[in-house]
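Reviewing the structure listed below.
Excluded from the complex is one protein chain; the other protein chains are retained at their positions.
Residue numbering begins at 1 within each chain, and the chains themselves are lettered A, B and C in the order written.
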Amino acid sequence: MSGSSFGKLFVVTGFGESHGPAIGGVVDGCPPGLELSAADLQVDLDRRKPGQSRHTTQRRESDTVEILSGVFEGRTTGTPIGLLIRNEDQRSKDYSEIADRYRPGHADYTYEQKFGVRDYRGGGRSSARETAVRVAAGAIAKKYLAERCGIRIRGHLSQLGTIRPVGFDWDQVERNPFFWPCAESVPQLESYMDDLRREGNSVGAAVTVVASGVPTGLGEPVFDRLDADIAHAMMSINAVKGVEIGDGFACVAQKGTEHRDEMTPDGFLSNHAGGILGGISSGQDVVVRIALKPTSSMRLPGRSIDRSGSPVEVVTTGRHDPCVGIRATPIAEAMLALVLMDHLLRQRGQNADVTAPIRPIPPLASS
Amino acid sequence: MSGSSFGKLFVVTGFGESHGPAIGGVVDGCPPGLELSAADLQVDLDRRKPGQSRHTTQRRESDTVEILSGVFEGRTTGTPIGLLIRNEDQRSKDYSEIADRYRPGHADYTYEQKFGVRDYRGGGRSSARETAVRVAAGAIAKKYLAERCGIRIRGHLSQLGTIRPVGFDWDQVERNPFFWPCAESVPQLESYMDDLRREGNSVGAAVTVVASGVPTGLGEPVFDRLDADIAHAMMSINAVKGVEIGDGFACVAQKGTEHRDEMTPDGFLSNHAGGILGGISSGQDVVVRIALKPTSSMRLPGRSIDRSGSPVEVVTTGRHDPCVGIRATPIAEAMLALVLMDHLLRQRGQNADVTAPIRPIPPLASS
Amino acid sequence: MSGSSFGKLFVVTGFGESHGPAIGGVVDGCPPGLELSAADLQVDLDRRKPGQSRHTTQRRESDTVEILSGVFEGRTTGTPIGLLIRNEDQRSKDYSEIADRYRPGHADYTYEQKFGVRDYRGGGRSSARETAVRVAAGAIAKKYLAERCGIRIRGHLSQLGTIRPVGFDWDQVERNPFFWPCAESVPQLESYMDDLRREGNSVGAAVTVVASGVPTGLGEPVFDRLDADIAHAMMSINAVKGVEIGDGFACVAQKGTEHRDEMTPDGFLSNHAGGILGGISSGQDVVVRIALKPTSSMRLPGRSIDRSGSPVEVVTTGRHDPCVGIRATPIAEAMLALVLMDHLLRQRGQNADVTAPIRPIPPLASS
Partner (left out) sequence: MSGSSFGKLFVVTGFGESHGPAIGGVVDGCPPGLELSAADLQVDLDRRKPGQSRHTTQRRESDTVEILSGVFEGRTTGTPIGLLIRNEDQRSKDYSEIADRYRPGHADYTYEQKFGVRDYRGGGRSSARETAVRVAAGAIAKKYLAERCGIRIRGHLSQLGTIRPVGFDWDQVERNPFFWPCAESVPQLESYMDDLRREGNSVGAAVTVVASGVPTGLGEPVFDRLDADIAHAMMSINAVKGVEIGDGFACVAQKGTEHRDEMTPDGFLSNHAGGILGGISSGQDVVVRIALKPTSSMRLPGRSIDRSGSPVEVVTTGRHDPCVGIRATPIAEAMLALVLMDHLLRQRGQNADVTAPIRPIPPLASS
């Protein structure tokens, strides 16, 4: 309901600024009986956290999460789960210079227009630091979906600047600092990023996330269609400027005969729809791709104004990601997990006594 | 909260199947004192309605809306506004053949998996017929936003198949059946659509919608960012498979220096961000582009299965849009109006006593 | 979420003024497959409607409901159900005199303070006319709860002024115009009401509503406890000024040893708790009692002010209920049905895979 909550039955409510004492949140609506420990959440937090390679921000945070409630004798109780992650490595003095000026492309200006004030240190609430809470919450959802429903969610970086993978192998994704699915082009990425850092610039990226084993029937038409909630979830991630499902913008140029996924008793023959038809899951892989803009934190100066309305030149020093897409994969996975979890519970609530006329058609085999 | 409601302070709740007695809804949260009549809503309903050119479905509906409550002596009272549109031209026998079979690319299969049943006539609730209610509700929002805040919302078809406009003139948009902003290429579109109809195929499209005069400060981080709610709104429209804000997917290949919108005391120097920074409006034009897939209702046969699980060939006869993008412009405008209206009221509610430190920076001049 | 919607998974959204063209609403979230027709709803609408005895308002409305969507071939589809009831017997001239003055005890003054305007005819949106929509929606819930879960909901007038029943027999409730559970004292009520009408005064009342066969486990702590949602539902009914569960205000003077409901393997030994413990249903009868104030529409003059702030004397002519409690029983039943339906779906959604450690304890036998 409020802007800080996401979901209707499985609800995450977050808090926390980049340089405040802590970030955290409440996960409400997790079904009881799920085995859960902080270690389960730490896995995905560790995939997301900063400072793990020279290609991301050098801020050092352990992102150690504490579970404060909702778990008893190793299992969820069905009561709200409180999560806490203390901030450790705030270097607030790095930001004192931009207290009065608006970094172009950042939320500094819009936050002050909205609230009249802002915590300028590290971007305050607008910083991507808060995404750690989403990842922790998403890890709970991921675990439930995997263990109870056999749903698997995984993502990868699918484009960095103009560079695309030349091959595709899921097994490569966790073996390089980029979540890149192609070992062959990793050196190209590293070299590109090294040049970018020397230049002081930043670059955009695209991330793809796939959920397989999704049951049919998830999605609440007409406004809470599964794809609508996915779009909401993804567009809420810092730096995201576009979301597409299945063939996405490629659909524009397609004919109907090219696009439609025909069905046979042995399964679907294609998956242009990306797993969603009429806003409801079809049992096929749910395929989502997001576009992330190049970050606005750069050493290269930009023109802007300060709080008195006077022109200034802004240079962002301090520690930043030259490409936020690099660490976005776990965040996108987490958001997809949250949406699917919420819709799973909603479908159970609304349609518990439904028997579908036929068994689900097998999906096209996952790539 | 439920899947049939959209918005938090300005809320639309809709109902109605394609071939039921009527479609309609409730608009709750409209501020009092706005002059309003059914004629105000009819304008946009008439822009959307079917059967107005040979390029769209030949179903004839007057889409005449009745206002049943919430207006007294010509002005809104602040109480909920009931809207009703009777269906007139249902040809249900056209659909009897597909009662038992699943049209590929349609929601037939997924609705039955979800609910166990479906009203198959005309696609039931999954039909785009319900978008008439969104347009009526959006017209109320548009009027308030225009008259009270000087916000102007207008859209146009920006791509049909592979065809793009060669020039751009807003004045052309209402002068052809396509909402196309370029008089020169209209004959090309007509010819293309005539061929498509003869072929019995369908094609995708893209629609762009722009809001100008938007105040700064709209959007509720982190989950109800303005762009997140816009993405939700747009992706909830039938056939939409992608949403982008500002430069959208073009951001992926951009450098930071190319993307960021620099600011001077005289205004912004560009609008790559599409009017939203950190999920909050910046006062610049809000620019949204959506991708619509080619409809799955085609005369060209497709392989599918029926309710017994046996393979069948499906041909869709009856009356259909070969390109739903053609009538989508008023729907996309309506959804953008609903989001902005909702966020305007939320910003007023949350931050009524805020004084921003500086006056808003002028936006880049609208195109 | 908005003020015109009630419920989270089973949601009713209403509209309509007392003297507007119609009242109606949308019921969203009804599970599919329930047999439903307008006749099913008409039963409870007929119990509630005005003009059926000399003891209630003489306004004549058939309160004929139309189902506009969400039902196909006699069964619900799971899509939203649109309901419409046309107003027939508005005598708006009866109200022209109070257009400018505030009837004491009515919402005239507060509506104008809130909205700046009001539809004064018949009380506009503040009129109890809108409760017909609640009763229609509640009838859908009642049917599902009864047929699918064996839950029975019934109410009765439990006090009129200072008069209480001398005996108790559920079978009497539908046999007199008061929903009074005691045949013996009906003449006393009739005589009392005749005197009241002659006097031109009004009186308060209490209504009790009971749900039996309620499963254990309904209620979402800590804020959406079952009793909290029931209190919300009941207090939202026009004229209600108090709500109590089980022993209610009698608990204040009780000792713990008197109040607690002890348990044995054969069942509970008492039901002071009214069927709810810790905000969750225990399987015992849910017992709710509400207090309704005497209506403010009286022929006896009262001091008030008019819209210019000058003192006036106000007399309410026209047609009114001297005791709104008389027609309140079906409304209270409907609200309890809506709450239980919503919570049933929420419990299914959240805890579908829960196995309770022991079978539910039998409730105390219903009275």
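What we mean here is this: a contact is a pair of C-beta atoms (placed from the backbone, for glycine too) under 8 Å apart; a residue touches a chain by one contact, two chains touch by 3 or more.
Given the structure is predicted, the values throughout are model-derived calculations rather than measurements.
In terms of the touch definition stated at the top, the absent chain reaches A, B, C within the entire complex.
Set against the missing chain, the residues A:33, A:51 or A:177 yield one that touches it, A:33. If you put the missing chain back, the residues of subunit B touching it would be 1, 8-9, 29, 31-33, 78-79, 148, 221, 345-346, 348-354. Although one chain is not drawn, its touching partners on subunit A can still be listed: residues 1-5, 7-9, 11, 13-17, 20-26, 28-29, 32-33, 66, 68-70, 72, 75, 77-82, 84, 114-119, 124-125. Mapped onto subunit C, the footprint of the missing chain covers residues 1-6, 8, 14, 102, 104-107, 109-116, 125-126, 130, 159, 161-162, 201-206, 216-225, 227-236, 238, 240-249, 251-265, 269, 272-274, 276-283, 291-296, 298, 300, 302-305, 307-311, 346-347, 351, 354-361.
As a working rule, only the chains that are shown with their structure count from here on.
Remark: the per-chain Cα centre closest to the mean position of all protein Cα atoms belongs to B. Subunit A and subunit C have Cα centroids lying 45 Å from one another. Per-chain Cα centroids separate subunit A from subunit B by 26 Å.
Measuring from the averaged C-alpha position of subunit B to that of subunit C gives a distance of 38 Å. Multi-chain contact residues of subunit B (touching two or more other chains): 1-5, 8, 14, 114-116, 125.
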